[in-house]
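Note that one protein chain is taken out, while the other chains of the complex remain in position.
Think of it as A, B and C in the order they're written, each chain with its own count starting at 1.
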Amino acid sequence: MPSFYEVGNRSRGILSWIFSTDHKRIGLLYLFSILTFFAIGVLLGFLMRLELIAPGPTIMRPQTYNAIFTLHGVFMIFLFVIPGIPSIFGNFFLPIQIGARDVAFPKINLLSWWIFMTGAFLAILSLFTGGGPVDTGWTFYVPYSLRTPVNVPLAVFAVFILGISSILTGINFVTTTHQLRAPGMTWFRLPLFVWAIYATAWVQVLVTPVVGITLLLTLTERLAGVGIFDPAKGGDPLLYQHLFWIYSHPAVYIMILPAMGVISEIIPVFARRTIFGYKAILFSSLAIASVGSFVWGHHMFVSGQSDLASILFSLLTFLVAVPSGVKVFNWVSTLYKGSIEVAPPLLFALTFIFLFSIGGLTGLFQGALATDVHLHDTYWVVGHFHYTIFGGTGFALFGALHYWFPKMFGRMYHKKIPYLAWAFLFVGFNTLYFPMLILGWKGMPRRYYDYLPQFHSLQLLSTIGSWILIAGLILLFANLVHSLFKGEKVGDNPWHGSTLEWQIPSPPPKENFEKIPHVERGPYEFR
Amino acid sequence: MIRGVTGLSNEVVDNVFLFIAAISVFMLVLITFLMIYFTFRYRRKRNPQPEDIRGNLWLEILWTVIPTLLVLSMFYYGWTGFRSLKKIPEGAFKVKVAARQWSWLFEYENGVKTEELMVPVGKPIHLLLTSQDVIHSFYIPAFRVKQDAVPGMVAPLWFKAGEVGTYDVLCAEYCGRQHSYMLARVKVLSEEEFNRWYEGKGKELQMERARGLPRGPQLLQEKGCLVCHSLDGAPRIGPTLKGLFGKSVIVLKDGKEQKVQANDAYLKKSLIEPNAEIVKGFPPIMPSQKGLISEEEINELVRYMKELK
Amino acid sequence: MRTYILVWLMLVALTGVAVSVAGMDWGRWSMASALVIAFFKSGLILNYFMHLKDEKGSSLFKWIIPGVLSILILFIGLTFLDVAFR
Partner (left out) sequence: MKNPQNDTGSKMGMWLFLLSEILLFGGLFILYSVYRFNNPQAFHLAAEALDRPLGTLNTLILLTSSLTMALSISFLKKGGPRRSLLFLSATLFLGLLFLFNKYLEWTWKVHHGIYPDAPRLLEREKGEVLFYGLYYSMTGLHGLHVLAGVLLLSVMFIFILRGNIHRNHFVPLENTGLYWHLVDIIWVFLFPLFYLIT
């Protein structure tokens, strides 16, 4: 059967892509657009590191630096990690893994890509219009965001638009999972990746609107001076923070849950055995998604919120850490008595476990009330979230790319290079981010253009780490891009996976399945 | 746990930190070790036939319950530490702290105002934090204390310095261009030294008051003008104030360029409504002094600015 | 058809009740009564006009409204834990 590359729709060339309603084509559209934004984000991160290489002004002025970390945050969060795994791999593989021909609303799926691109376009436009690039940090805290002369209105509007795209994607995935499962695909036979995307989709649908309204109010505040968040008019700036984090804390679980889903796919395949504790992993996803929506106040321990609220939020924060632990323990146990081949996807999955554990455990220090008073808004937090987001979601993305690459493109990459790239990435990553934890503990605040001399050596080390890391990144992507064209053709199931996507040709045909399969066994039964 | 025996915030926080660190390091080492060990022990070459184990209820319970207990203990210590960070001892020495873009101003009960926080050693200090514009955060890393200063709120913070010395104060909440330069210091003095300083300053102040208004240079300092304006002719974040009076300034009013004469009215307006007319080449970021400055103070400032030739 | 009109009549009547209660100045009960009436009205609209009552396609429909309400209540409750005890 011809693959979905050959069979498009009525249009031709690029049009057959950007107007395609095929979930696989849309997945690839997301892949390339998101990777482009990611490249911009990385570049900005690199520039920040250069500025911080020594105290005092080095390559830019304070205002530029402030704009750069804001953009870095906005691009990485809203254009890279939040849409990342769900929009790329969720789109591509969720329908296949449940045995469907497409998502429930293919047209809305395409629409949501267009909305995503519109949001991205507006975000970029905001750099060149109005008062220039935003300098508020990705959190847009009031009242600073109401006072600064830069183009906050367009930027928050852009993020609002991106939110709509995210909601639509979520609606699509929830409905798809409910309605389009193949016969015999019971809830407990769903691959864990599907469960993770499903849980994430609920979070997307339910909390994104809250940040939507927050940003809209910030916009009207700027344009019309409504006064709801403006302390000069009686508004309470802490309420902005509440509303912002009601979304943005769950958003970190939007980033990590799909990543955890990827890990739950990769480990059993390369250990050749059923996953340990399927239900435990599944329910822990649901627990993280639900309880995780009620811990937002841990970003506000020193903001002046009531002590009572801080105490309760701290308690809830600690409780959501437990299901993450459950996942980690189950993954490690899946290795027990397996038959393990450390292929590149597994290497990244294991690295995920290590780096995410550091990220998560550093989160515990912030969840504890006494320590967060000291650590809040320092480089400790910066270290924490790079370990979780990048060490977690980022490495899971690497894993997913290497795992599903042969299925998506029908070719295999060069198998040795990823190990070399990994070595650079691993060393670079830890050299870049571990010093940040120490810096934070020593009291270096974040969002600092300049710093006191006692922080110099660690900042320098961190900058050196960023160079190593980027070398690894280039190697990794060069290999993948090269293999896109020159890679060896592979069969349908190079890893001997047992989920449905491995039972169809690589790359999949347009409608995925010639005949909708009848599912008779669990997802990870290899024998 | 030894906690807060001496009532020093840094010891309280460090104890909690060490407690969590111990558990975390243990967990990390355990997980990493098992992961690597299994990967080697059951590599495909050595173990070609996997065993199919679907799970184990007891293990699941074990690794739900134990971490739960561990995190609850972390929560508990975090909380008790927090309690002692929050419970302000009675009779603590009060100092008002005003945060503004981009400087701190400390005001003591006898009316003395300083840019560095002077405190006696070993005595609890009770700060009352306010902000005049955006959110800032008062942070003394050495004492492990931090509190946001939010406009429209008065936020408390207390600490006790264990040793004489000088410590950094940093602004930990992003507040704009000069956020990373919004620094100050805490000078911890011995009790006698502090009292000498405190009373001396108090008397000085009374004498000044008796003589009349505070003088211009001091006001500029206190109001935080000098963070953005120089008196020597060099532009900083804002234009220099030297030789400003009587000059003709090019301003943007409602987006249109205009030439205005820097007279009394212009200077006054620049303080109260700084964003009505923006000096060309500068960003409209000067915080309005409306409500923060008295009529007399304005007059004094204007008078002084005329002198700056 | 009949049920629709009956429901509509009830909605109008409830609006009348709400408005007259508001005129009577019940102090702090006026808030509670107005909200109870509003909940009741929306229940009618949801169940009859929006057919939630006889939606059979998936058990999801049964949980949607209670679910979203409890989430909203938790959001409001946790926010009040801050503002009411500050």
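Things worth noting here:
Following the convention adopted for this analysis, a contact is a pair of C-beta atoms (placed from the backbone, for glycine too) under 8 Å apart; a residue touches a chain by one contact, two chains touch by 3 or more.
Just so it is clear, the model here is predicted, and its values are computed rather than measured.
Partner chains of the missing chain, restricted to those shown and counted over the full complex, are A, C.
Check A:Val7, A:Ile213 or A:Ile474 against the missing chain and you find that the one touching it is A:Ile213. The residue from A:Leu35, A:Leu125, A:Ile171 or A:Val291 that touches the chain not shown here is A:Ile171.
Interface residues of chain A facing the missing partner chain: 100-106, 108, 167, 170-172, 174-175, 178-180, 182-183, 205-210, 212-214, 216-217, 220, 224-228, 233-236, 239, 242-243, 246, 516.
Mapped onto chain C, the interface with the missing chain covers residues 1, 4-5, 7-8, 11-12, 15, 18-19, 21-22, 30-31, 34-35, 37-38, 41-42, 45-46, 48-50, 55, 57-58, 60-61, 64, 68, 71-72, 75-76, 79-80, 83-84.
Assume only the chains that are shown with their structure count from here on.
With chains as nodes and touching pairs as edges, the resulting graph is an open line.
For the pair chain A and chain B, the distance between C-alpha centroids works out to 32 Å. Rounded to whole angstrom units, the spacing between the C-alpha centres of chain A and chain C is 37.
Shared contact sites, meaning residues of chain A that touch two or more other chains, fall at 236, 238, 304, 307. Those residues of chain C lying in contact with chain A across their complex are 58, 60, 68, 71, 74-75, 78-79, 81-86. Contact residues on chain B toward chain A in their complex (touch as defined above): 12-13, 16-17, 20-21, 24, 27-28, 31-32, 34-35, 38-39, 42-44, 47-56, 59-60, 63-64, 67-68, 71-72, 74-75, 77-82, 85-86, 133-135, 137, 139, 141-142, 144-148, 150-153, 155, 168, 170-181, 183, 283-285, 287. Across the complex, chain A meets chain B through its residues 62-63, 66, 131, 135-137, 141, 143-144, 147-149, 231-232, 234, 236-238, 271-274, 276-280, 302-304, 307, 310-311, 314-315, 318-319, 321-322, 325-326, 328-330, 332-333, 335-342, 350, 353-354, 357-358, 361-362, 364-365, 367-374, 376-378, 441-443, 445-452, 526-527.
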